[in-house]
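Data block below; observations after.
A single protein chain has been omitted from the complex, and every remaining protein chain is retained in its original position.
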Amino acid sequence: MKKINLFGFSLLIITFIVIIRFDRLISIIDLTIKFFELCLISIDNAQEQLNFMMLELFFVPIIFLGSIFILFKYKSILVNLRLNFTTLFSIILFAAVIFSPLLITQNPGKINNLRVAKLLPPFSNKMLVEITQKTEVSSFEKLKNKFTSEFETEFMFLADSINQNEYLVYQKNNVINLKERSDMQESEIKVSSLYFILGTDELGRDVFSRLIYGLRFSIFIAVVSVLIAVMIAGTIGFFSGFYSGVVGDFFNKIIDIFLAFPTVFLIIILLALFGNSLALLIMILGITGWMTLAKIIRSEILISKRKDFITADLFLGYSKLRLFFFELLPAILPPVIVNIIFLFVGIIIVESSLSFLGLGVQNEFVTIGGMINDGQKVMSNSWWVITFPCIVLVMCLLVVNSIGRYLEQKVNPKLEK
Amino acid sequence: MPMKKNISYIFLKRFLSSIILLFVLLSLVFILVRLAPGDPILRYISPELSQDLRQEIIEQFALNRPLIEQYYNFLINLFNGDFGTSFIFRDSVMLVILSHLPITFFLATAAIILQFIFSILITFLIFKRDKKGSTFIETLMLIVYSLPSFVIAIFLVVLFSVWLGVLPTGGLTSSNFSSLSEFGKIFDLAKHLVLPVITISLPGIIVYTKYLTDEVSNTATKNFVLKLRLEGKSPNKIYWKNILRNSIGPLITISGVEFGMLLGGALITEVVFSIPGFGQLSVNAVLNRDYPLVTGTVLFSALFVILSNLFADLIRLIIDKTYYKSFLSNEKN
Partner (left out) sequence: MKKKILVFLVAPVLFLFPSCTSDNEENDRDEVVIAISSSPQSLNPMYIFDINEGIITELLFPGIFLYDWNELTSELDPIPVLVENWEWNIDSNFVVLKFFDDLKWTDGRKISVHDYIFSYHLYSDPSAQSRFYGSFQDFNLNDDLSINLAETFTVIDSVTLKIKFAIGSNPSKFSIDLPVLPKHVFEKFPKEQLSQLKDEIGKVTSGPFKLKEWKQNQSISLVKNENSKLYTQNNLDEIIFAVVNNYTSSISMLKTGEVDFVWDLRSDDAIDLRNYENLVIDAVRGRDYDYIAWNNIDPGKYVDGKIIPHKLFGSPSVRRALTMAVDRKIIVDEYLNGFGQICNSPISPIFSQYYLDASDSLNYNPSLAKQILTNKGWKRGSDGILEKDGIRFSFVLNYPSGNPLREYTASLIKNNLAAIGIEVKLESNEPNIFFDRMFAKEFDAWLAGWVVQIPLELEQYWGSDLEKNFANVASYQNPVIDELIENIKNNDELVNSMKSFQLQMLKNPPLTFLFWIENIAAYNNRIKHVDVNPLGPMQKAWQWDL
C-alpha cells in the first residue's frame, strides 16, 4: 500500500467514479444542455425551473474538470505523498463531498414507497417503473424530476416485481393494474432496476445517498460553527489575555459568564426562543462552543507574554499588532489548533445529540447526527441504518484529527522528532 | 506571610465578582424565559379541565402581573433565600433541586476520579510504548471520542445488559432493593451505576489524556528531565515523580471546568439510563416553562461551575509551585 502515491490513487478514484456513474454523468450533461436550450427560449420559464439541487447538478461537470486540472497541476507534490489510512480516508471523503450530486442514486430526501422500500438491507435491488407519457411533460422536466423529485408520482414508482404482459405491478401485498389507468393508451412503460447499496431507512430513503449528503451537510454546519466560535474566542481571548487591567478583566468576566451558563440549557432556551432553524442552530453551536477555546487562548497569551522574547520585543518598542501576529500567534497556535479540532469533533457530536433529544435541524436537512439518531430507533432490527453513519463519522473525525496533527507539526517543528 | 494574604484577597475579590456575575446571569435568565414563547400553564388547558381553574392558577403563579413587578418580587424573595415554588412540582424550588443533587454529585465525582486515574495511566502507556503502540491507543481513543455519547451508552446497554445480561439496563436500584442487606444495597447501587459512570467519563478521559500527553511530551524535553535521565534514573520513576507533577497543572484547571459542567448534569446519560439527575431536571424545567425552577437550576449550575473553578485553582496552587507566581501576577495586573 505504501507504494501507491496520492496522484495515482486520486486518478483511480476519479476513473472509478466515471465508470460506475457514467450514465448519470451523461444525463447530467444532457440536463445542462437542455437547460441552456430552455434559457434561450424563455428566461423566465428557466428561472422558475431552477432550484438548489439543479444548480448543483450544473456544477458537476465543472467541478469534475476542475478537479482533474488541479490534480495534474499539483502532480509533482502529490506524486511524492504516499498512501496511508489517513490520506486514503481523506481522499475518499473529499471525493464524496465534492462529487456528491454525481454519486447519489436518489434525491436524499426522497421517500420511496414504504410497501417496497421500508428498511431494506444493504445491496437490495428493486424495480423502478417509469411511465412515459408521449404528451404533456417536456423531456427537460422529465429529466429534472428524475434528479430532484422528493416523492413518488404515479409516473415513477418502485415495485417488487412487474408482469409486463399483464400490466400488473406488485408492491408487497398490493397489486396495481396499469390497464385500469385511463392514460395508459398513449404511454409506454420503462422498467429499470434501482440498487440500494447501503439499504434504506424507516422511511424508505436511500441510506447511501443520505450519507453522502449528510456528510457534506454536517461538515458544513461544523465548519461554520467552528468559524463563528473561533472568531468569538479569538477576539475575546485575545483582549482578555493581551490587555491587562480593566479591559482584560472585563473580557475575562464575559468568558466567565458564558462558562457559568450551562451549555445545554443555553442551546435549548435559544432553540425554544427562535425556533429550530438551520441558521439558528449553527449560530447556537458557535456561540456555545467558544468559551474553552477563549480560556486557552487567554492563558497561552498570558504565559507567552512573560517569555523572554516577548518582553524583549516590548522593550524594543515593537507595535502590539506586530507582536501579536509575528510572535504571539505562532506561540499559541499549537494548543489552539488541538482545541479547534476537538471543537469540530464536539460540534458534530453536539448536533447529533440535539437530534437525539428531538431538537436537531428539521428533517428536510440530512445530517450524520440525525441519521445516527434515526438509526438508533431501529437499531434492534436494522443494524445498517446506524452502522454506516457511525463509520463515516469516525472516519471523518480521524481525518480531521490527522490534519490537525499535520498542521501542529508544521507550526511547531519541535514536535517533529 | 504577605503571599498568603494576597491569595486570600484575590479569592475574596473573585468571590465578590462571582456574585455580581450570578446576579447578572439570573436577571438575564429571568427575562429570557419569560420572553420565550410557550405557556407555563399548558397542562391546565385541557377539555377535561375547567377554564376557571386556569384563571385561579394564573393568579396564583402571578403570571398576569407586569414583568417588572414579577422581577421585583423575585429579587425580594431571592434575598430572603426563597427561590419560589416550582410550577410542575408544586413544591419549593430549593427542595426539588436538593432532591436531585445527591446522585448527580456522586456521578460527577466518580467520573472525575475515573478520568484522572485512566488519563494518567494511558498517558503513561503512551509515554512508555514505542510509536506504533501509542498510535494504536490514540486511534482507538479518537474512535471512541468520535461517537456521540448516546451511541456509546446504547452500545454499552446492548452489550452488557441485553447480550451478556451482566448489568441492569437503567434506573438506580432494583425493584427488590429494600429487601436487600446493607452490603447488597451498596452492591446493587454500584451495579446500576457502572454503565452511566463509564459513559460519562469516557469523553473526559480522552480529552484529559490528550492534554496530558501534550504536556508530558513537552516536559520530557525540558532540561531538568534530561539531566535526571543522564543521572541514570529509571524513566518510570522520572514519569511518576517528576514529569507528571510538572505536567498535571493544566489538567486540574480543565477538570475544574469539567466538574462544574458535570454537576450541571450529564443530560444524555441521564436520559438513556433513566437517572433522575440534575440535567433532566433543568431540561424539563425549560421544556415545561417552569420559570421558578429554571432560574433555580441556572443559579445552581452556575454556582457549581464557579465554585469548582475556584476549588481547582486552590488545588493547583497547592500542587504546582510555578502556578503560584503566575496566579498572583495574573490577578494583580
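Residue numbering begins at 1 within each chain, and the chains themselves are lettered A and B in the order written.
Rule of thumb we're sticking to: contacts are C-beta pairs under 8 Å (C-beta built on N, C-alpha and C of every residue); 3 or more make two chains touch, one makes a residue touch a chain.
For clarity, every value in this text was computed on a predicted model and none was experimentally measured.
The chain not displayed here makes contact, within the full complex, with A, B. Only one of the listed residues, B:27, B:139 or B:173, touches the absent chain: B:173. Across B:124, B:145, B:211 or B:259, the single residue that touches the chain missing here is B:124.
Residue in contact with the omitted chain (choice from B:17, B:109, B:139 or B:161): B:161. Checked against the hidden chain, the listed residues B:142, B:207 or B:271 yield one contact partner: B:271.
Within the complete assembly, residues 45, 48, 111, 113-115, 118, 150-154, 202-203, 271-272, 275-276, 358-359, 362-364, 376-381 of chain A touch the chain that is not shown. Listed by residue number, the positions of chain B touching the unshown chain are 37-39, 42-45, 47-53, 56-57, 60, 88-92, 99-100, 117, 121, 124-125, 154, 157-158, 160-162, 165-176, 178, 187, 190-191, 194, 236, 270-274, 276, 280, 287-289.
Please note the rule applied: only the chains that are shown with their structure count from here on.
Taking each chain's centre as the mean of its C-alpha atoms, chain A lies 31 Å from chain B. The touching residues of chain B, counted against chain A in their complex, run 17-18, 21-22, 24-25, 29, 32-33, 35-38, 139, 142-143, 145-151, 154, 158, 207, 210, 214, 217, 221, 253, 257, 260-261, 264-265, 267-268, 271, 279, 282-283, 286-287, 297-298, 301-302, 305-306, 309, 326, 329-330, 333. On chain A, the positions that touch chain B within their shared complex are 244-245, 253, 256-257, 259-265, 268-269, 272-273, 292, 295, 299, 302-303, 306, 335, 338, 342, 345, 349, 352-353, 356-357, 369, 372-373, 376, 379, 386, 390, 393-394, 396-398, 401, 414-415.
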